[in-house]
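This is the structure, below, for whatever I ask next.
Let's turn to chain A:
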Amino acid sequence: MPGIIIDRDRCKGCETCVEACPQQIIAMSKEINAKGYFYARVDDPFRCLGCRICAIVCPDVAIEVLSEGVQYSLFEY
Partner candidate 1 sequence: MQKEVTFAGFGGQGIMSIGQFVAYTGMEEGSEVVWLPSYGPEMRGGTAYCTVVVSDRPIGSPIIQNPQYAVVMNRPSFDKFEPTIKPGGLIVINSSLIDVKSRRTDIDQLGVPANEIAIKHGLPRSANIAMLGAFVGRSGIIKSNNLKKFIEKKFGSRREVLESNMKILEEGLGIAENSQ
Partner candidate 2 sequence: MAKKLMKGNEAIGEAAIQAGVRNYFCYPITPQSEVAEYLAKRMPEVGGMFLQGESELAVGNMIFGAAATGERVFTTSSSPGISLMQEAISYIAGAQLPAVFANIVRGGPGLGGILPAQSDYFQSVKGGGHGDYKMLVLAPSTVQEAVDLMMIAFDLADKYTNPVMIIGDGMIGQMMEPVEFKKPPPMALPPKKWAANGCKGRDPVIIRSLFLDPLRLEQNNRELFVKYRRMQAEEVRFERYNVEKGNKVLIVAYGTTARICKTVIADFKARGINVGLLRPISLYPFPMAAVAEAAEGVKAVLSVEMSMGQMVEDVERSVLGRAPVGFFGRVGGVVPTPEEITVEIEKLL
Partner candidate 3 sequence: MERTAEKVVFTRPEAMKNAVTHYCPGCTHGVIHRIVAEVIDELGIRDKTVGVGPVGCSVLIYNYMNVDFLEAAHGRAPAFATGIKRVRPDLIAFTYQGDGDLASIGMGEIVHAANRGEKFTTIFVNNAIYGMTGGQMAPTTMPGQVTTTCPLGRNTKDTGEPIRMAELLSALKTSAFITRVSVHSPRHIVETKKAILRAFRYQIDKVCYSLVEVLSICPTNWGLTTKESAKWLEETMIPYYPLGDKKTPEHSQR
């Protein structure tokens, strides 16, 4: 099953991933991280497609993408 890990203390709360996620499963936390930002978090991990778009747009390399088995991609990156 694919999934993402957001490093909450690297996140600066820019919301780019929230806008980018095709599944609309990333949202901003109501809590702040160590730097004082409302950080991004995954709301509904079971709907993640592992498409990598959130990680690709993240300016802070705060998102890692994990996958299992064969990875199908809609685009080359």
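How these were chosen: all candidates are chains of the complex that A comes from, given by their letters.
What we mean here is this: a residue touches a chain if its C-beta (ideal position, glycine included) is under 8 Å from a C-beta of that chain, and two chains touch if they have at least 3 such contacts; residues count from 1.
Model, not experiment: these values are computed from the prediction.
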Candidate from this complex that touches chain A, chosen among 1, 2 or 3: 3
Chain A to candidate 3 touching residues, read off their complex: 1-3, 10, 12-16, 19-20, 37, 45, 50, 52-53, 55-61, 63-68, 71, 75-77
